[in-house]
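Subset of chains shown; positions unchanged.
Chains: A, B and C, in written order; residue numbering restarts at 1 for each.
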């Protein structure tokens, strides 16, 4: 058995989760605060990856990212970035694909904080950034953790998008879910089972941790 | 001197509420805003502090223009330097009591002011606790101290004592009196407890359905308003005894003796034999027939 | 909406064969009045589904291995039979002619081919590449499509500058005049044996099975770029 796909999967999940956190943070914060009338529209767009078939998404990524296309060639020529068949492309696609899994918990965590915390900090003359980092985020750690862990687990399980734009390059874009698919295609069911087991067990443990932790932190406030 | 002439229509539930108020509070005065639930008290405070934008109007604090709808000027709430105590205390759960106070300091090195507050408000023993472990009364005491830590130009208190039980409430009222005596901050308190307003404030605004219906000294307002809210009678002090940290006065009224507990500062210029006026605000008597 | 003509047969078809099969089915229906449904997928997936009892009448696999795998289950009477051989081409969307020598060029960043593990055309392409002198360098450029169709997408969207595909693809209607391609000699790789196995012994299915080996069918297969028994041997 080859461990590369497993290692690569965890690398992809880590990098994606890390970057996603910093993208989702301002977005979730904005959504939790705004009364803008376009808010439902933005919320819908953020949630689209939940309901779109990943292969559809992947196919359009392929078209958008490929250098034969205006956007893709612009990226390629001006920034020297090639998004198809590369780890960085997978990261970008995964970020888009896991976006709702990070934005939703952050947004709801911030929304559920009493507004008086935000107001109090503002009236003390603190900037929005100070308020966010010193007051709001430390008080919704559980939501942040949920977001981080869900995104991580979801990226581990990602398949359709990666299949479409990854090109199945060993050590670069061949993640575990693709490896399972490959082995199934090649009728090596035993190897597929081993990969699947590793994937299932690790996502299971990760989720169980979230729920144990959530239960625990909720219990403190339950009457 | 804070001046607020503001209008705003709130469109909650079926029937929108139009708030239209004129509030003037002179420098160093303690004013109260009284009214039933839903009258618009909180909204008024939020507009003065800048957390809610009025539709029309003008708000100034001394020479400082905070809001002018004609000139389209709105000063950012974070620059208004307002000490605000919320009904739910709004202490930051992630910080200890000390860190909460420290966070509010405008000048991080002004720890002298901090320790003065901690002493004044008797917070020494709570300093290292997290807000989650405090009782309701302790929480509001810390919230008040925190609002004072930033040396505010104006103190806004939104029913800080409404959720407390009697005992903590009276204790906090004394604390508020003490604070006002010490710092002489212009203060606006929202309350729907007449006794509290009578005890604390120089001036009261009665608010009903978004309008100020009456204003003036609390005594005038509340006695002319509801006859039996206030009750006064004269008596003579026959004894003053120390009881723990308090004092117990025996007062002879008619032919009965009544015992009245008092704080040290309350009896400072009283002695046995003095004739005094004993009053109670919020007089909600029961009547029993004795002759039959 | 037109009513479905009964009886009809379901044919599980490996992706590379789909264009030729569409044509064959049309002809078959015209002759016999029996309509055909094509289930197009990768050979591996179809094999898994047939193993689990998928209701298909006939399976056209892209190589012998998958059909043999199914025959091994012992449920079927007829041995798998090869009905045609596939041809491999090198295909590009750019203006330069597609030559094997082009692969080393700086301009070529990615070479697309179907996954050799599961797709017969991929395996053949890999064999061609392995025989090249500078294979080590080329290997870094390889990107694998899940099936021949995905490889076609990689090439046609220009995500990969060049790639290997089936002759039937570049001769199909959608791609007839797109890009440039060269046929690779079938001596450079093991034969790509298009294999059929009859899954159900009903009359319509048997009829199609027989039709597949008829000279009429062979004509069509040739037109789409496959070699048949006669032409090969």
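The working rule: contacts are C-beta pairs under 8 Å (C-beta built on N, C-alpha and C of every residue); 3 or more make two chains touch, one makes a residue touch a chain.
A quick note: this is a predicted structure, and the numbers were derived from the prediction, not measured.
Chemist: Since just one copy per chain kind is on show, how would you write the full make-up of the complex?
Modeler: For the whole structure file, chain stoichiometry equals A x2, B x2, C x1.
Basically, only the chains that are shown with their structure count from here on.
Chemist: Can you list every chain that touches chain A and also touches chain B?
Modeler: none
Chemist: Counting only C-beta pairs in contact, which chains form the busiest pair?
Modeler: Per chain pair, the contact count peaks at A-C.
Chemist: If I average the C-alpha coordinates per chain and also across every protein chain shown, which chain's average lies closest to the global one?
Modeler: Taking the mean of all protein C-alpha atoms as reference, the closest chain is A.
Chemist: Measuring centre to centre with C-alpha atoms, which chain is farthest from chain A?
Modeler: B
Chemist: Using mean C-alpha positions as chain centres, tell me how far chain A is from chain B in Å, no decimals.
Modeler: Centre separation, chain A to chain B: 49 Å.
Chemist: Mind checking the centre-to-centre distance between chain A and chain C? Centres are C-alpha means, answer in whole Å.
Modeler: The separation of the two C-alpha centroids amounts to 37 Å.
Chemist: Taking the mean of the CA coordinates per chain, how far is chain B from chain C in Å?
Modeler: Once rounded, the distance between the two centres reads 84 Å.
Chemist: At least two other chains touched by the same residue of chain B: list those residues.
Modeler: Touching at least two other chains: none.
Chemist: Of all the residues in chain A, which ones touch at least 2 other chains?
Modeler: none
Chemist: If you look only at chain B, which of its residues touch chain A in the complex?
Modeler: Against chain A, chain B makes touches at 49, 51, 77-84, 86, 88, 90, 92-94, 103-104, 106, 150.
Chemist: Can you list the chain A residues touching chain C in their complex?
Modeler: Chain A residues touching chain C: 59, 62-63, 65-69, 82, 84-85, 163-165, 167-169, 181-182, 184-187.
Chemist: Touching chain B in the complex: which residues of chain A?
Modeler: Against chain B, chain A makes touches at 114, 116-117, 119-127, 134-135, 138-139.
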